[in-house]
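Report on the following structure.
A protein chain is absent from this complex, but the other protein chains hold their places.
And then subunit A:
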């Protein structure tokens, strides 16, 4: 405790006492006037206005607390959605902050202010009176007698100085007492005005940030899908076109008629070489290029066979590359579909569910008629729940048949996935459903699972929402 805190605490308590007294007066006046005038209706707004008395009281308290507490005491009032008195009143009457402040005002005018006042009065007067005893004894009492605090008489100087000494002790004690009381007082105000560290506000903020995250996640998914689709996928298709054409060329060279033509050319070339070589005035060289015709033709055929072999190899490799590119294309297409199905984007949930049911190895009946469209986050949440449910159905349930049912009614989108399998599914058991439950809860929906051992399994998604457009 610092000494500067003593006058501040005193001021705080005194101001509070005054404020409490004023609040009491105003409240009583309003209550009386309102009660009397209620008969002629005018009084009713006055009584209603009484409920708002906590607003100025809390505002004063917030200001006063700055005297003794460095921590801010923020108000928890919402900003009215529209300008104007009506909107302001609606906001105030419907938020918990207003009622909390009214409660504080009630506490202040019934309990707190008399305590504050009493503490200040006693804490100041008692030490002062004791300290002043020697002076009073010498002046007013003429050195004979003075009544300290109108309680006990002092008749000698020694008693007077003893009283002074008691005053010093009392001053210190009262200073401590006042500071302690002020702190307690401030703590009470804080507890009433800022309960539970404003949990609901925190929850609202958390929910908002989760929604932002999911939206960002959704946007990122579509961006990745778009990039893959417009980039890698198109390039791969272009590549298969080039490879396809090259393969065509290579295979054309291997066709018998083409080969015959090529062989014919080669033979003609060989004959020309041969013709040139057989001229008598050209000396025969050591390499034996001018060997008899038969051997040369055999060489040419050998060479041609090599070329055909090379062509065949090339065609084979081109074919392999082509097939591989084709497989990559199929894989990429499935990958893109898994990231963000285009059919959901373009045609909505109904078509997307029909498509999921088509792909499921177990027969799945679809009785889901929802022509409406919803926000991307909602459609996507519902879609991926169904996708996951059908994947589980095919993998673990042992079901012979599944069904997707549901619809949109009274502001709620409902999808139910059922099967006649063995049951025993658990939302917590790492089936991927837990993450989906989170996604559904972010868009304000619920995921419920009923899967007793022995079946049947029913998974229900309910999302309160409004359709688009």
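Here is the rule we go by: a residue touches a chain if its C-beta (ideal position, glycine included) is under 8 Å from a C-beta of that chain, and two chains touch if they have at least 3 such contacts; residues count from 1.
Just so it is clear, contacts and distances are computed from a predicted model.
Asker: Going by UniProt, what is the name of the one chain that was not included in the view, given "Response regulator", "Tryptophan synthase alpha chain", "Aspartate carbamoyltransferase" or "Sodium:solute symporter"?
Answerer: "Response regulator"
Asker: Out of A:343, A:376, A:391 or A:427, which is the one that touches the chain we can't see?
Answerer: Candidates A:343, A:376, A:391 or A:427; residue touching the omitted chain: A:343.
Asker: So which of A:219, A:237 or A:369 would be touching the chain we can't see?
Answerer: In the complete complex, the chain left out is touched by residue A:237.
Asker: For the full complex, which residue in A:82, A:144 or A:358 touches the chain that was left out?
Answerer: A:358
Asker: When the complex is taken as a whole, what residues of subunit A touch the one chain not shown?
Answerer: 226, 229-230, 233-235, 237-245, 248, 322, 325-326, 329-330, 333, 336-337, 341-343, 345-347, 351, 354-355, 357-359, 363, 365, 400-401, 420
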